[in-house]
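Next up is a structure, given as structure tokens.
A single protein chain has been omitted; all remaining protein chains appear in their positions.
Should a chain be cited, it is by its letter among A, B and C, assigned in written order, with residues numbered from 1 in that chain.
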């Protein structure tokens, strides 16, 4: 465990990308290959069993493979060498057939795909948990008024429920995108040295189909050694997701400000202290998620730059992916898990929300008044009247309601009761409830 | 037309993102809004006609709007002001209802969506043209042998047809992704000042549905002002596509090298000259496409960073998208069009390809020999024998075939005829043909 | 003028990168080259005059050059062709010597360097203006207390003066970095087709020295066609600067929040309105600067990726710079100018700052109390005591001072007068004044 792993990453995803998991991914490929080749009659059945028996990561020396990889240029070469030696100790004949007809890239790419499959299932499940927590929040606070803020200025009343529904709506889209990757992006890589499977003669396609079946992966139309769009799509899809998580975290970080105080991350012993300030209760999830949203875009751009790979094997582009893609999944996983926990335990201060709606002394209801007047006065005239009233209210530090009550034109079009109503946040929420219902219905239907 | 537009961009896409097209996008929103509100009984039918009549970009002064936007913070505010004045000159009553219940972001976002819809149709069509050209190349050269190169070293023979099929396969996936954006990402933005449509009372959802219908856009579950994943997905999807085009261009740039000379970009008067070198025939498409593949990843990362938008309207993140997303579409469009033309007119030098296969004096067939020997000798022993033969062939500058013919073990397992066959590229293409067929079939089925 | 130029860019910098300025940059190179070659006796003196006479951008057709560049692969080729024709009309003999011994890249790179020289002088001057405005702010508000916020929680009192001094300190460093570019990065490019100046025989170095003298540029040790670190350093240096401007803008955007209200961007008619909300007074500079800080990092990464240029002329990397570097300068220029104006006219609400310091009911002074107690109680015990008091104060919604006054241990170590003093922000500002003095002195010394 590295110093920053527990802070920035999530154990469930991290486990998919340990060195051992990486070796196992490649070994699963080698075992599957041997079995597929036995099924296709390319190698003896006994050889496949002997090879598969050796394909257990714990039998290998990571440090030795790491050192040899620095010379060989990739870890598959020393891994295959070690595996061959290992199998040979039990069955010299079988050892001949290790890695038969395959190339390093087949093992490395397919191994990575297998790791991604497992990790993305974790991500999908956690997106579901986050979505559920947001849905609960949206439902519970569908009538909790809060200031909507545009360019960080209070604009209109909205509800915490609608804010949560907006977050939920995005999270649900991301869950759909991540699920789609399982089908569309995570496919077998198997082409042999140059993508022709020449070493297998005419049996290449049969072996490929059997191998896909062994590994429960989709078989692509053709090998994709230097066509990296599917793996890059994993990166961009997770990049999109991280962006939306960052948006939620930014909103949280603003809501917990001392001067706003509408939301608080869940409290826990040892959580969010300060090394010097005794009164501080710092957000922990928000910085972690925002850090991920700051880091992942650069990593995604790396994956896109790396797509430009030469001919049948890239010089550097391929190598640039090896740590970058796992890093993206890791950072997203950490952000997601932190946020999911924070949302599930979020403390809501509805009284403070209500109090904040009064800070502008009624200015936040200016549009409500303007729309009410606009129907009879016309939009332009109403806007002019209300703008003037706002200026006066601000200058005289009076409540906009009072200023309007004293305005002859306004008074002519609005009764005192109507005026009172116009300054009640519950009366100016438009379709907020409809939108919440839709987001919840969509979430429920997808969860089904 | 700016100095670099014809070089880096494509007219058909550029036209979608001119200043005038940008104003028209917003004006289409305003016209559609007026009609939708008339249909829903929110504003008088006559007002809608009067407003729609004014929504023609050529009636507006771009420079004046540009200058006012620098003060106001966005171009929708002065545009709505100019539109209101314009309508008022014909119909003072109608002018009251301009932009009724909407916010700047509704106009700006929906306007951009309308521009993207048109531009992505062009991109999709050009991807089809590129795919068709690649399919033709794959079919025509399915039996043209060429060296496959891994890490820029000749590895094995493959065919130009399979290289083209690999390019095609990726291009077809991108066409599918771009088409999916039309359904999934390009949706109406309409939420009013804070996403509640409060200014429309209970009629918000009706107006939104009518507006989507007017503009032939999908209606989302709820307004998405600061949920930018759909627009960012346009960026990432085009980023993926640019990466694959860059890969093809890199391959072309390598194939046209003086020392390789297997492919040439089409010749044309004035094309690819040099300001000082009379004999040069420079590639033009490859640098342009590679420039795009270098630039777009950074722009995509910008779109991802910009997703972190505050509350109900972002401070800077939203603004960062305004030029970035059109720039991505523009650069992709230019790269795509250049590449499409270059592939359609590509000159193939099959004789040079064949000659290049002889450069290694048979070493490129080493795997073929090794696999042939491996069946009887075992993979490890065969590899050892062939490696030694390669070393000898290299050291003595002899053809590998001769070295093997003189080797006792090799001679024992391989007859002279078998040995001859093993050095014929046509005999070691594995499943190349099968893979070409699959790529062509998939392309044909999608084109249907 | 494009729709977003006035909003995102600054005229003074924009003028350096117009199409016409770009042509003029290349033409200045051609004129300087002719004069240098005449001085070195490479071409006739009369030819130099005739060539120089034609090197005026207004004599050229941008659109035609743009179209021809799309075929030729760069704009220098058609420009040289047009220039040759233009000169030939006056002096056929002189026309022979246009672009003598040079290559497209010499003209394009040196032209860009000349444009950058002019633009960076503007940037430097504006950094001085911004620094001056910040220095004034730091001086004027050296005693204006305001809450320091860590992780957006009020932490301690500080002063607006120290906040401004921190901004100033960074701005002054950036001014130094930009000034250093003029000496270190903006050097002549002149190497002929392949960097040997072979076409000039033995006179290459003489001509290069004379050319540098003509253009008042530093001469490098050797031509740098594909060694792009100097131009990339312009990008990274401006990238750093944009980041610091973004930090200031983020601080402004937080300070203008409705719930904070400590600072306001200057008011002006038409500035920062809303298309629907009559009471809004939106920030304009902050979003623009933050948009630049969001966009420039991606562009900088493009410049870094583009450094990997092949052999003696890059395939795509070079081309990727042509629009990217000017875009970086343009966005920085716009951000800088907007921010400079906003800071110069900033409205400070010191009363609100003071009021905000009371929001925590004394918790913001917790460290002051803890340090006062720590000397006698020890840091750990003092922290424990104060933390407990904070918890109590928060739970009982009482002022921390009152809670402490009622605490026996605290009362034992702190007299009522001492306690009172500990809750006065002016008494807990540490070295704020010293730091302000240092920043002002450093600024004054650099301005000298």
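As a convention for this text, a residue touches a chain if its C-beta (ideal position, glycine included) is under 8 Å from a C-beta of that chain, and two chains touch if they have at least 3 such contacts.
What you see is a predicted model; the values in this text were computed from it and never measured.
Within the set A:40, A:82 or A:103, the residue that contacts the chain not displayed is A:103. When you scan C:132, C:310 or C:349 for touch with the missing chain, the hit is C:310.
When the missing chain is restored to the complex, the residue among C:6, C:204 or C:261 that touches it is C:204. Touching the chain that is not shown, out of C:290, C:363 or C:385: C:290 (per the contact rule at the top).
Residue positions on chain B in contact with the hidden chain: 147, 149-156, 253-254, 256-260, 274, 276-283, 287, 297-298, 301, 305, 356, 359-360, 363-364, 366-367, 370, 383, 386-387, 390, 394, 400, in rising order. Residue positions on chain A in contact with the hidden chain: 1-8, 19, 22-23, 62-63, 65-77, 80, 99, 101-104, 107, 192-193, 199, 246, 249, 253, 268, 270-277, 282-284, 286-291, 293-295, 297-302, 305-306, 314-320, 322-324, in rising order.
Remark: the residues of chain C touching the chain excluded from display are 73, 84, 93, 95-101, 103, 148-152, 155-158, 162, 165-167, 169-170, 173-174, 177, 192-202, 204-205, 220-224, 226-230, 232-233, 236-237, 239-244, 246-247, 249-251, 254, 290, 293-294, 296-298, 300-302, 304-305, 307-315, 367-368, 371, 374, 378-381, 428-432, 434-435, 438-439, 442.
By our rule, only the chains that are shown with their structure count from here on.
In a homomeric contact, the two copies may use the same or different surfaces; for chain B and chain C, over half of the interface residue numbers are shared, pointing to the same surface. The chain with its Cα centroid farthest from the Cα centroid of chain A is C.
Centre-to-centre, using mean CA coordinates, chain A is 24 Å away from chain B.
Touching of two or more other chains is recorded for residues 253, 274, 276-277, 282-283, 287, 297-298, 301, 305 of chain C.
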